[in-house]
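Excluded from the complex is one protein chain; the other protein chains are retained at their positions.
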Amino acid sequence: MEWNEIIARLFKNKLSLIGLIIIAFFLLVAILAPVIAPPADADEVYQIPRAGWTMEPQPPREGYPFGTSQGSYDIFYGMIWGTRTAFRIGFIVVGISSFIGISVGTISAYYGGLIDEIFMRITDVFMSIPFLVAAMVMTTILGKGLNNVMIALVVFGWMGTARLMRSQVLEIKNEEFVQASVALGANDGRIIFKHILANCIFPVLIQAFMRMGSMVITAAALSFLGVGAPEGYADWGQMISFARDWILGGGDSALKYWYTVIIPGSAIMLFSLSWNLLGDAFRDILDPKLQDNS
Amino acid sequence: MNKRVVVLMLSLVLVFAAFSVAGAQVKNPDTFTFVTLGDQSTLDPHFAYDTGSSEVIYQTYESLIQYDGESVNDFLPLLSTKVPSAENGLISEDGTTYTFPIRQGVEFSNGNPLTPEDVKYSIIRGMINDRSGGPIWMLYEPLFGMSGLSDLTQKVVGVKDPKTLTAEQSAKVYAELDKKITIDGNNVTFHLAAPYPPFLNILAKGASWSSILDKEWSIAQGAWGGSPETIAEFHDPLKEDDPLYDKMMGTGPYILTEWVNGEHVIFRRNDNYWGEPAPFKTAVIKNIDEWSTRKLMLLRGDADMVFVPRQYKSQIRGEEGVTITDGYPELQNMNMVFNWDINTKGNDYIGSGELDGNGIPANFFYDLDVRKAFSYAFNYQAYIEQVRMGEAIQLRGPIVSPLLGYDADSEVYSLNLEKAEEHFKKAFGGELWEKGFSMTLVYNSGNDGRKVAADMLKSYIEQINPKFNIDVRGVQWSTYLDASVKGTLPASFGGWLADFPDPHNFVQPFLHSDGYYAGKRGQAYQDWAEETGLNDMIAKGIATQDKAKREAIYKEIQQISIDQAIDLWVDQATGSNVRRSWVTGWYPNSMRPGVDFYIMDKVAE
Partner (left out) sequence: MINYILRRLLILPFILFGVTILIFSMIMMLGPYQRLSTYIEDPSQLKGGDVDQLITKYGLDDPWYEQYGRWVSGVLQGDLGWSESAGQPVTEAIASRFPATFELAIFAVIPVVMGGIWLGVLSAVHHNDKLDHTIRIFSTIGWSFPTFVFGLLVLMVFYGILGWFPPGRLDNWALTVVMSDGFTEYTGMHVLDGILNGNFDIVVNSFRHLIGPIFTLAIVWWSFILRITRSSMLETLSKDYIRTARAKGVSENVVINKHARRNALIPVVTVAGPMVLGLLGGVVITETVFGYRGLGQYAAQAAAQLDYSGILGVAMYFSFLLILINLLVDVSYAVIDPRIRLE
């Protein structure tokens, strides 16, 4: 199937179209961030400005359309600039870790034997360390900061892709057309790129789409445990973590601080949803067996 | 199903906008549950130096005397039948011997009787144990005028590390310890090296190091056996090798049932208690770090008392069945320590490390004008009102209210950007104003109060001159500790929780050259404090017995610390307590480590 046809189908499918529109919207917000929410300090654009010093969240009001969160951080500013952070974490982490995973999985399955054994045991080693433990030790060593969070996410986030890729390659390795190329004496590089990768990449791609969305949530979990982005950094995960102690409201109303949860929550949800829709649509389009069925 | 559940949940949330609160009826009348955060470090009274541990020790162990109600200066007898004073003759005229008549008929919860020998054993065991970083310096300072066992071994046998003492040397050192506490019939007498006005505070209940152990039981557990020759073996143990780490045997109103670190501590009533029996059959300290969970437990009545960080108090104010007491002073302060002598080696918090606009020099804070300018660039009022929610008072030097030397009318700094500018212009002969500076203020992440303080300084100082640049950076606790030990932080946050309610306990760590915070200011400060006579004043303060004279000395020290802007003195928090309204008998005492199950009861409203 040609790429332009894939894209045409993506636009035709109602759900994936919705996904695409949402992503386009977020992309636009990310690009226009300096216009929508002009930073006060050009050196530290990701630092959310404070509306004051009070700890208690304050509801939306003039100048602060989304209200202020715990510590008087401007929710609107955090959401707008956090869009950039979401894309940055998503693209960089998913990109690099997928690359590592694909390489490890392909090499492992293609060559088999001792190489496979060694690579898979290394994978096991990395899988044995609970992710949150690894992330905490990493940020302690490297220091707090978004880049260090991303390093931790990459270093301990490639194993799933590697395993998936390996099983895919193993399946296809013995197919006739691959064996034929081997018999014809084609070199390994050519076989891997031409035949194997081209035929195995889609499940990995679909998985990558899903992970794009879930990265923001992982970042929120890290913020919850105190190893996420630095305090006050524009990051959706942190914005929702600010709501932690206020979710249940107070005194007169359980919904007193709704804006601290609903606003960042909706953004994370829409972001995640759109990538998921896109991933699903991709699978439906690319899986030829399914098409026959429909 | 998923959909239905979500819909159900959302509608429930909407419908029940308010909580249903357990009625006026008392829930679990036989049990008292206190829910707080954190954990306990150890149960050994001589090892413990944190509030969590002391709180547990407080319920089971007893000391010779105790505080009278809310007072931190008046005492009542406890295991001693009298509180020594000059009037009753139990304190000698020169103020160096204190005699305690030991109460008879008291039993430990295992049935062993309390004897004067137990008292002596307890104190000496503590002084031998003297773990590094522990609280036992408070016994050495009055008894020997030293800061620990290693000072004593150095003096007596010339050995710096007590763990290397031979049996013979050990016996010599022990002989010195032995002389300090003597038994005469039913009386135990402490012999001080010099008068030490707060000595009774050091022995009062709440100070866990003054707890009285059962000698026989302790030896059976494997603690120091009473032999003069074995000091080396029992000095400075690892926590896990300490035989009393997880066991307790006291004379107090409660007995430890189970300790699960970080989850709960459960006590049962000591039915054999020598005083009035305790009101609750079971008492529980539960550790739950999540605020919302603690809040729900209080509202449901499953918790009788909870710890509430002040920023969340607005969430429960006005709830039915909940009582809040607040505004009483806590003997705790917070300040920002200026490093007068920054270690520039491998330091990435000070930019270029020079006065060139891109960094700060090592002696940046040695300049009085810089310190004063910083002190004027802090919004004390907003900090107290908005960050502390009004539950704090501004500091007037290291000494907190209501200790001797605290003067509520003394002069303090307030936010004044004009004055700050004036001082910045004078600093470094005007060079600083000309060139500007750049530095990083570091706080340990998770500490919101410190972050706001740093942000505040940044926002005001950067307003004064565009060439001034301050970064605020949060670092992990381990990094913070590392930088703090190495002296690379240009300014760090500090605070002190009183070990004993005496101004000496504040001026010593904050201002004396040997004090903890003087170490954070570097050699330059230590020399300065020596040269200006500040050290001598502190020494004079503790050696003086006359109250009026002491007060004058401490007032002067307070004044110097403000005039010289030695640190940025931020605030003293006031305390608060949140409990179910059915709890009666609670009162605050700032020297009590947390809860006291013995004084309370639960009565239907």
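Read from first to last, the chains carry the letters A and B; within each, the first residue is number 1.
Methods note: contacts are C-beta pairs under 8 Å (C-beta built on N, C-alpha and C of every residue); 3 or more make two chains touch, one makes a residue touch a chain.
Not measured: the values here are computed from a predicted model.
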Candidate in contact with the missing chain, chosen from A:L248, A:I263 or A:I285: A:L248
Residue among B:D271, B:D482, B:D536 or B:E605 that touches the chain left out of view: B:D482
Sole residue of A:L17, A:M136 or A:I172 that reaches the chain not shown, by the stated touch rule: A:M136
Contact set of chain B toward the excluded chain (per top definition): 1-3, 5-6, 9, 12-13, 16, 19-20, 28, 31, 33, 39-42, 49-50, 132-135, 137, 147-148, 150, 236, 238-240, 257-258, 260-264, 266, 282, 284, 286, 288-290, 292-293, 296-297, 299-300, 302, 477-482, 484-486, 494-496, 509, 514, 516-517, 519
Residues belonging to chain A that touch the chain removed from view: 15, 121-122, 124-134, 136-138, 140-141, 210, 213-214, 217, 220-221, 224-227, 237, 240-241, 243-244, 247-248, 254, 261, 265, 268-269, 271-273, 276, 280, 283, 287, 289-290, 292-294
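Just so we're on the same page, only the chains that are shown with their structure count from here on.
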Cα-centroid distance, chain A relative to chain B, in whole angstrom: 44
Chain A partner contacts - residues on chain B that touch it in the complex: 13-14, 16-19, 291-292, 295-296, 311-312, 314-319, 379, 382-383, 386-387, 389, 445-446, 448, 451-452, 455-456, 473-476, 478-479
Chain A to chain B touching residues, read off their complex: 50, 52-56, 70-71, 139-140, 143-144, 226, 230-232, 244-255
